[in-house]
Structures are given as structure tokens and as C-alpha cells.
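Got a structure for you, questions after.
The complex appears here without one of its protein chains, the remainder shown in place.
Read from first to last, the chains carry the letters A and B; within each, the first residue is number 1.
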Amino acid sequence: MSKLIKGGVFAADAYAQSGDDAALPDGPVLVSLARFEKERDALLARNTPVGVLLQSDQSPEKLGEDVTRLSLIALDFPKFRDGRAFSWARMLRTRLGFKGEIRAVGDFLYDQINYQHRVGFDAWVVPDSFRLEDFSRALGEMTNVYQPSADGKKTIRELRAGLKH
Amino acid sequence: MAHPAATGPQMLTANCLRQGDVLYWKAGGWVRDFAQGEILSDPATATAALDAAQKFVTDNRVVAPYLFEVREQNGKIRPVKEREIVRAAGPSIRTDLGKQAAPETKHV
Partner (left out) sequence: MYRYDEFDAQFVAERVAQFRGQVARRLSGELTEDQFKPLRLMNGLYLQLHAYMLRVAVPYGTLSSKQMRMLAHIARKYDKGYGHFTTRQNIQYNWPKLVDVPDLLDDLASVEMHAIQTSGNCVRNVTADHFAGAAKDEIEDPRPLAEIIRQWSSLHPEFVFLARKFKIAVGGDKTDRAALQWHDMAVEIVRNAQGSIGYKVIAGGGMGRIPYIAHVMKEFVEREDILAYLEAVLRVYNQDSRRDNIHKQRIKILINTIGPEEFRRRAQREFDEIKENGSLQLPPEELARITAYFAPPEFEKLPDEMPKGDEAFANWVKTNVHAHRAPGYAIATITLKSIGAVPGDASADQMDALADLMDRYGLGEIRVSHEQNLVLPHVRQKDLPAIHARLGALDLATPNAGLITDIIACPGLDYCDLANARSIPIAQDIARKFADLDRQHEIGELKIKISGCINACGHHHAGHIGILGVDKKGVEFYQLQLGGSGAEDASIGDILGPAFGEHEIADAVERVVDVYLQERAPGERFLDTYRRVGLAMFKTAAYEKPIFEKTVA
């Protein structure tokens, strides 16, 4: 079983994940890209939040303009070694201007959480055994960063320049 | 690399998690010296040993146990593959290093 981290705490998942052929539940729903492409109009007409689950080989650009209509995009890590979703999250936050929830699902290591956070993830589906202190620790282990990313965190270069003034 | 070979005698090896050095299975435990290692003469015995070794993995004592073929040569048991020969002895170009320099017989 698993649970959701959102806003830095364990949170109830507002979304129900719906398989490609299952009947859509009421309320917020998370569907595959294939289903979204097939039933887009119906889904968006429902007036409840819609989320799309992207596989690691599915660029968010496939969503086109609809990105702004979605409240949730879940990015799958089929195997923690598959790091494509780091680029997809960054793309969502920067090029596509996505402001909704970007959720990490699948197989990822606690050590990846900090990197995920930097590139724009703000929610994580973790195993039941996962402790919140591990999440906080993961985010706090490295105080500073050398390069800019989607989180807009000040880089060491900027901090250095700041010290001069 | 954890699948048993089809036929013939085998031995079981792993690395010590903490120290990193090479271990050989013997009588439900591990020794550091190849010559002391247990010969697993048939596939059933080999599989049983490999299964028993998993406890040491889950207990975080050893890493990556696997079976490898051995054979008798001039009255001595030797690994079949060059890789295992080197692994049992040490670097061939530094005979002052590795097990060939100071083989131990302690159990882990």
C-alpha cells in the first residue's frame, strides 16, 4: 500500500486513479494519456479536476494546450534509473508554465526526492512504511546548489555575488 | 549470476558487505580461503546452498552470492573460469596482494 506526500506532509489523495476501461468515478480522476486523448472533451466537461498519468517515454508536450486545463500530472518512474521524468517535470514548470500538482509515482529512491523537488515535483506517492522525517531529511541534506532549476532556488554563484554587496 | 549450472561440481561465493573481500560458502557459513570452501557436487545441493545464503543477504552480511563451476586438476580443486581463479588468488601481477599473499581460514 502507499500514501501521498503533498505540501510536505502526508495528505489524503483527492484523486481516484481510473483504468482505461473502467467507469469514471465521481470527483477528481487520474487517467492515462491514452484515455485522456480518447475522452478529452468528456473529461474536461465534467467540471471536476482531471489528472493525467504520463509514462516515462511520454513527453508532456503531447498534452498540448490542455496542460493548462489539468490540475494534476503524475509522472511515472518505471525504474528509478529511468530519469526522463526529471526533464518532463522541469519542462512542465518552465516551457509549459504548469502550475498544478506534479506527482512522482512508481519506483524512486528517497535520494531522488531532493532532485525531484528541484525540478518541480510537489507530491510523492511513497510506500506505507515511508517516514516523513526521511522526506524532510532528503530535502535538507544539501543546503546549496550549483545550478539553476525549476525551483528558482538561488545558486551558489548568486550567493557568492550576494556576499560581495 | 545466481542461476546454478546444469551439471558438475560448483562452489558458492559472495563479497563481505562491510569489508568487501571475497567469501566462499562452507557448511552454512563463509570462509575467506578458496581451498576451505565447500564443493557442491550436484545441482540440488548447489541450489540449496544458494537459497541458504540468501539469509546472509537479508541480514546485510554479504552481497551478491553466486555459484561458479569448479573441477579437479592434478588432485586439486580449481575454478573453471579464469575470472574465478583470479578472484580466489588475487591480482596475478601483484602476488604480494590479496588472498595469495596471506590466505585466512577464519570463518566470518
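Of note:
Simple rule for what comes next: a contact is a pair of C-beta atoms (placed from the backbone, for glycine too) under 8 Å apart; a residue touches a chain by one contact, two chains touch by 3 or more.
Just so you know, these numbers come straight off a predicted model, no measurement behind them.
Within the full complex, the chain left out of the display contacts the shown chains A, B. Summarising the interface, chain A meets the missing chain with residues 56-57, 59, 80-84, 86-88, 90, 94-95, 109, 111-112, 114-116, 118-119, 137, 141-149, 156-157, 159-160.
In the full complex, chain B touches the omitted chain through residues 15, 17-22, 57-60, 63-64, 73, 80-83, 86-87, 90-94, 97-98.
Quick note on the criterion: only the chains that are shown with their structure count from here on.
Between the Cα centres of chain A and chain B there is a gap of 45 Å.
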